[in-house]
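First the structure, which I've put down as structure tokens, then a few questions once you've had a look.
Only a single protein chain was left out; the remaining protein chains are all shown in position.
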Amino acid sequence: MLELIGISVFAVSGTLAAGRKRLDLIGVLVLALVTAMGGGTVRDLLLDRHPLIWLADPTYLFVIVASALLTMAYVRWRRPPEKSLLVADALGLALFSITGAQIAQRAGMNPVSCVLLATVTGSAGGILRDVLTAEIPLLFRPSALYASAAMAGASMYLLLEWLGAPRPAPMLVGIVVVAALRLAAIWWRISLPVFQLERDGPTGN
Amino acid sequence: MLELIGISVFAVSGTLAAGRKRLDLIGVLVLALVTAMGGGTVRDLLLDRHPLIWLADPTYLFVIVASALLTMAYVRWRRPPEKSLLVADALGLALFSITGAQIAQRAGMNPVSCVLLATVTGSAGGILRDVLTAEIPLLFRPSALYASAAMAGASMYLLLEWLGAPRPAPMLVGIVVVAALRLAAIWWRISLPVFQLERDGPTGN
Partner (left out) sequence: MLELIGISVFAVSGTLAAGRKRLDLIGVLVLALVTAMGGGTVRDLLLDRHPLIWLADPTYLFVIVASALLTMAYVRWRRPPEKSLLVADALGLALFSITGAQIAQRAGMNPVSCVLLATVTGSAGGILRDVLTAEIPLLFRPSALYASAAMAGASMYLLLEWLGAPRPAPMLVGIVVVAALRLAAIWWRISLPVFQLERDGPTGN
């Protein structure tokens, strides 16, 4: 259930990203689909988990298409509510990251790989969305904590699990940590230091 | 056989795309390869079908390399014939989409996933080609029906199969529907409505 909410939220985010790119209807739906299912799909390909859930169960596709269509209908008569979307997007990141950590954990991964796969699950959909619309991915721009929020929350989740905290406490705490860090970072414009070379470096060709 | 024709056609399209990007010879061959095998490869990774056909059987690579070299030789002394290429490209989309639907069907997928995988098979090669040459993929520009033609033809194929139409009728009808829709859309400049937000929307960072 939580997963479907995350999927729906990311479908909305893909649809709104499409709206800035003059795509046609099918393009919008495909972009919503890629944004919503990209993270889980890349994770499952890396883990060799088959069949992919959205191929096995069309419910996921219906939720995504419905979310995209409702978003398109909504923005025809009202400006999208900027703040509520940021909250929703942060919640999507949180839900996907912690779900990703859980799935990696069940697949017997070590903690480092669990944190990495949590980050992949949370961010790969947005990366694919940005690559397909020829943007530099958000993850690779100096921005309010994104991957770092996912990493922190997933680490907290694993720590609490390891300490034997009763379920579903670790999951809930993890989700709150990711969402809170991301929202706090947006709100107070917190970002990590930028690394920049002074002029064109090596890699000659 | 039909599949090899589709591959050859997409190799030609990749080569011509490369010609607008000032690539060297190896770059052209790699781009032709990616364009021609990308759709089937993404489909097979999503379905976990192994070994990949072009790794198991070098015939595919030879056809692609030969198609690319012949294209390069041809355009040295003659302008590429624009209309015949559009017909060929539409035929490639049609052949790949319906092949994709068949393979998904044989893998036991539900109809919705079959249509989706048909679209992936038909369009992922071109998407990869465009991403690697830093273009916004054709699929994500308001253009003459592309993904929609693939979806319509694959749906028609599945419907006729489900109705029990004698083979190879469903396949042939499906191929004709994709190619005809795509060509009609180019010819009469038909495209789906564009979805566009008025100004920069949310997704703050």
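General observations
We call the chains A and B, going by the order they appear; numbering starts again at 1 in every chain.
Keep in mind that, in the parts below, contacts are C-beta pairs under 8 Å (C-beta built on N, C-alpha and C of every residue); 3 or more make two chains touch, one makes a residue touch a chain.
Bear in mind the structure is a predicted one, so any value in this text is a computation, not a measurement.
Only one residue from A:L70, A:V87, A:A134 or A:L159 touches the chain missing from this view: A:A134. When the omitted chain is restored, the residue from A:I7, A:L116, A:M156 or A:A179 that touches it is A:L116. Annotation for chain A: contacts to the undisplayed chain at residues 45-48, 109-110, 112-113, 116-117, 119, 127, 131, 134-137, 139-143, 146-148, 151, 191-197, 200-205. On the side of chain B, touch with the chain left out of the figure occurs at residues 13, 15-28, 30-31, 41, 45, 48, 50-52, 54-56, 58, 61, 72, 75, 79-82, 85-86, 89, 131-134, 138, 141, 143-144, 146, 186.
As a working rule, only the chains that are shown with their structure count from here on.
Fitting chain A to chain B on C-alpha positions gives a rotation angle of 120 degrees, to the nearest 5.
Annotation: 28 Å between the Cα-based centres of chain A and chain B.
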